[in-house]
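Here the complex is missing a single protein chain, while all its other protein chains stay put.
Each chain gets a letter, A and B, in the order it is written, and its residues are counted from 1.
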Amino acid sequence: MGKLISNPKLLLAAVVAVAILLISFLGGAVGAAFGLGFLGGPIPLIQLPAEYITEIGSYQLMNTFVMFWLAILVIIILVFLATRNMKEVPGRWQNLFEAFFEFFINLAEAAAGGRRGRMFLPVVTAIFLGVLFSNWLGTLPGVNNIGRIETVEEFMEIKLKKEFNAEGHGKLAKDVKKMGFAKFMETHGEDEHVEEVLRTFFSEHGQDLFVIFSGDSGVGFINLGRGEQWKVRLNQVVALPSNFDDHDAVDTFIHQVEVPRILEGVQPDEEQEWTATDVEEGRVGLLVPFFRGASTDLNTTLAIAIFAMVSVQFWGFRTLGFSGYAGKFIFNPIKDPIGAFVGLLELIGEGIKVISFTFRLFGNMFAGEILLIAMGFLLPLIGIIPFLGLELFVGVIQAAIFSVLTLIFGSLAIIAHGHGDHDEEHGAEQAH
Amino acid sequence: MEALGINVPGLLTQLISFTILVIVLYFFLYGPITRMLDQRAERIKSSLEAADRARTEAASSAEAVEKEMANARTEGQRLIAEAQDAARRAGEQIEQRSRQQADEIIARAEAEIAQQRDSAIEELRREFAGLAVLAAERVVERELDTARHQELIDSVLEEGLSNRQN
Partner (left out) sequence: MENITEFKGLEAIGAAIAIGLGAIGPAVGIGMLAAKAMEALGRNPEAADSIRQNMILAIAFAEAIAIYALVVAVIILFV
């Protein structure tokens, strides 16, 4: 303490650190409870499915696909750097990849016993690199907070289309898609199916939060210093037609806004800094990020898991032959009823492994993303820093687990049934 | 499934993307790197073997050198001994010869001395003869007595010789 006071630089650093901590604390979610919260941004949309950036025909280009392709690109660039100029005395990148491969070669040869373990390597190392870079790119700045603004109208259009499809009104879904929400309401507003769907929709989503973005570029940011007043609820922006207002569920929402038609004359709130023009010009809506960590999409993790387990089956069939490998799962139920049952369980287990792979990676990375967002709100300036380090660490660990487990399953698959029982039990324990 | 975000086009996209990644890595990373690693392992193995061979060779050659050195040493010692022997012998020979020569010289000197003495004696004898004749003349001048003469001559000779010798 005496050292701290005698050294002016140290003292200054300590004061600055404490000040930043205090400012973050007051500006964040805790300060917001006391009417401060000047650093808090609008809460981004947290949802499980990935968001699409554009639609090409009926194909939706998701932000996670872009991120996955970016990860692949980064890997290919690194590989190019490493193998462009292969030398007996390795350069920096070559050395890195050689050490990486040596690690996996040792692991594979230890697991499978000898050189045949090498057949796992192409898939296992690709899984490691793919998962690692998907995870790591998800922690880059700009991921999850720069994106396209999905306006309220688009939001309604998409949701209604989905609802209509779910209810079995294919024609209405098509119309909504073709006309846009406002026009659709003008023409189909009196339809009783529409009324029904809208009523249930509003009872579920009326309280959904939307963000008011600044600027008019169509590209939105989530940044510091907007706080609570930059949020608006769906039922404040979009009102139902006046002839709906005799229904109970919708009633309260309608009276809050007191406008007869959708998107017409939206009432600017006295306390809130948004106007009807903002809504009309598409500045109120949801942020659809251009980039989202590839492993926070179940499609990605499921794809890698399927690839891994298909590879495991392939290795099994190739090493043991068709009857040899199939014989591990299928028994004659009359001769060996217990064996048949166990075989069936193991067959199911192979499917469970896919699901386990999928949700382990997805859960970890998605939870990490939410954790980062939460810390960003709790301590806006600095809260995220230690958790970014944690995320990088978790990224490596998850990549290692995914690839090493694939390796272990593969080495179990190539063991013939007769003397493989013990190892299989061991592996099953490890898997769950 | 829809609520979780899993859909067929997305799944296919990611599967295809990942398959492409695996294929690219197989050809451009796995192949070259394992080849390089194997190559290096092979090379390290062969160079280790070579080093081993070189070491045994070096060891054996060191042994040979040692043997050679020992040989050389004994050879040298032998040569030195021989040389010493030869030197000694040569010294002895030289000594002997010089002694011989000295003896010869001495002998020659002695012979010469003897010869000179003899010749001196001869000369003396001749001188004494002359002296004797002289003496005889003188005696004759006085009285001629043969016996006395001879006695006289001999005594003169005897006297002369002993005088001469002394």
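Brief remarks on what is shown
Keep this in mind: a residue touches a chain if its C-beta (ideal position, glycine included) is under 8 Å from a C-beta of that chain, and two chains touch if they have at least 3 such contacts.
Only a predicted model underlies this, so the values are computations on that prediction, with no experimental measurement involved.
Contact with the omitted chain, checked across A:46, A:110, A:140 or A:219, is made by A:46.
Among the residues A:367, A:385 or A:416, only A:367 touches the chain that is left out of the figure. Of the residues in chain A, those that touch the hidden partner chain are 46-48, 203-204, 206-207, 249, 252, 356, 359-360, 362-364, 366-367, 370, 397-398, 400-401, 404, 430, 432.
Quick note on the criterion: only the chains that are shown with their structure count from here on.
Mean C-alpha position of chain A lies 97 Å from that of chain B.
Put simply, chain A touches chain B in their complex at residues 47-50, 59-60, 62, 65, 68-69, 72, 75-76, 79-80, 82-83, 86, 88, 90, 94, 97-98, 101-102, 105, 118, 121-123, 125-126, 129-130, 297-300, 302-304, 306-307.
Across the complex, chain A is touched by residues 2-7, 9-11, 13-15, 17-22, 24-26, 28-30, 32-34, 36-37, 39-40, 43 of chain B.
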